[in-house]
Structures are given as structure tokens and as C-alpha cells.
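Every protein chain of the complex appears in place save one, which is left out.
Let's look at chain A:
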Amino acid sequence: MSTITAEPVTSTAPAAPRGQVTQARVLRSEWIKMRTLRSTFWTLAAALIALIGLGALFCTFTASRWASFNPHERADFEPTLTSLRGYFLAQLAIGVLGVLMITGEYATGMIRATLAAVPTRLPVLWAKAGLYAAVVWVVATVGSLIAFLLGQGILSSKHIGTSLSAPGVARVVFGAGLYLTVVGLLGVAIGALIRNTAGGIATVFGLLLVVPVLFEALPSSWANHVNQWLPSNAGQSLVTLHHQAHTLSPWTGFTVFLLYGLVALAGAAYLLKRRDA
């Protein structure tokens, strides 16, 4: 910290090749940003612990109590969902980190450095959303598989486990990873729309967790038609083994959920282009 004499800044010939901004380079830049923040690791670790740990916990609990279950409880028991139950908690961590991907930059002012480096702006949003979705997909899919296999291992001691080859099970296990991926995408999009951490997080979970509960209050003649189209209800139909009344079919539901995410992202892109940074 003691260079009093300013060294010639360009002593070296053109120090940097005059490269242009490309989507691939922005992707690389965002990848550096993502892996150089501790919060990325801790939050994803929290999501994994929730996903795997809770599943193992519920399976252990069920296995140890199985002898005392009455026939009704035994009929209701669903080994796949029991081992994957943790995804419901994991979505909190993944949604929060998605919001932070964007609002962390607004809160610190970093966004101005980012947008000055990439003045066309949209490549930044695509890179953040795409990268985060890819990372979440890998982490959540691996996490779901581990949770499922670990859970079934625990349940098999009572011969009440299932396997990936059973009808619909693989769809549910991989569906949990896909559902969480869209939660992450929705987090990034809402973070970019709201540009404020607290507001972004509140909006994501208001939408995913609170809105379905509020809509329960509708008269059932309405609720039966409306509620299946709500984002999390639609998305979770992919993570349901047996189709229930008044829910969308698995892939229709997931497509609807994905569309919510993409529409939010399109809105974020439109505003990112228009608003002052």
C-alpha cells in the first residue's frame, strides 16, 4: 500500500486483448461470481441437508413406529414421498439463494459495476438464471436421489421400501429436482423484479407457500378449479405419485409451473432493460 510514485499504467503493450462481451464470457464471469461467495456453498449445503436429512429422519421414524401403525395409517403410507419430504424445506434455501443472486448485487451496489461491464444487460440475467438453474438442478437431483436411496434403505429393514423401477417413482424422484430448479429460477426472476432482498424473499414465499393457503378459503366450487393452477400446486403435481382429484396431471402441472418462472423472467428482462440501475 505504499506506491507513492505512480507506475506507468500501460507500461506493457496493449495489456488486454480487446475482447468483446459475449454471452459465453458473461456466463464465465457469473460463474466466478457464484463460486466465490460463501453464501452459495452454505445455502446449497443447507438445502442438501434439509433434503437428505429430513427424508432420512421421516423414514427412520416410520420404520421404528411401523409395528404400531394401524391399517389405515399403513394404507396411507407412501415410501417415495416419505423419503423426499425434505424438498419442501429445501425449497426455502433454494428460493432465498435465487433471490440473493440478484438482490445481493443491488444491496452492495455491485450491480452498477456489473451493468457497466455488460451494458446490454440481458446477458447478465440469462447467465445468472441459467447458471443458477443448472447448479440447482444438479444439486437437487443428486440430493433427491440420495434422499430416496437412503430413505428406502432405512425402510427396507421393515420391507416397506420401494424402488426407482416401480411405476411413477423415478418421475417423482427426478421431479423433485425439477421442481426445485424452477423454484430457483423463480427466485432469480423475482429478485430481479423486486431488487430488494427482503421484498424478494417475501414475494417468492408468499407466492409459493402463502397464496395456496389463502386460496383454500375460496368456496370449494371455485377452489377446485382455481387452486390447481397456482404455481406451487401446479409444480408439486410432478412430485405426487398418485393423481388426486382437482390437481393437474404431473407434466401439465410442471409445465404450468415452468411457465410461471419463464413469465417472471421475461418480466424481469423487460424491466432490467428499461429501468435505471
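Observations
The definition used in the following text is that a residue touches a chain if its C-beta (ideal position, glycine included) is under 8 Å from a C-beta of that chain, and two chains touch if they have at least 3 such contacts; residues count from 1.
Operating definition for what follows: contacts and distances are computed from a predicted model.
This figure omits one chain of the complex; the name its UniProt record holds, of "Nitrite reductase (NAD(P)H) small subunit", "Cytochrome c biogenesis protein ResC", "ABC transporter ATP-binding protein" or "NADH-quinone oxidoreductase subunit K", is "ABC transporter ATP-binding protein".
When the missing chain is restored to the complex, the residue among A:113, A:166, A:198 or A:214 that touches it is A:113. Listed by residue number, the positions of chain A touching the unshown chain are 1-10, 12, 14-21, 25-26, 28-30, 32-33, 36-39, 104-105, 108-113, 115-120, 276-277.
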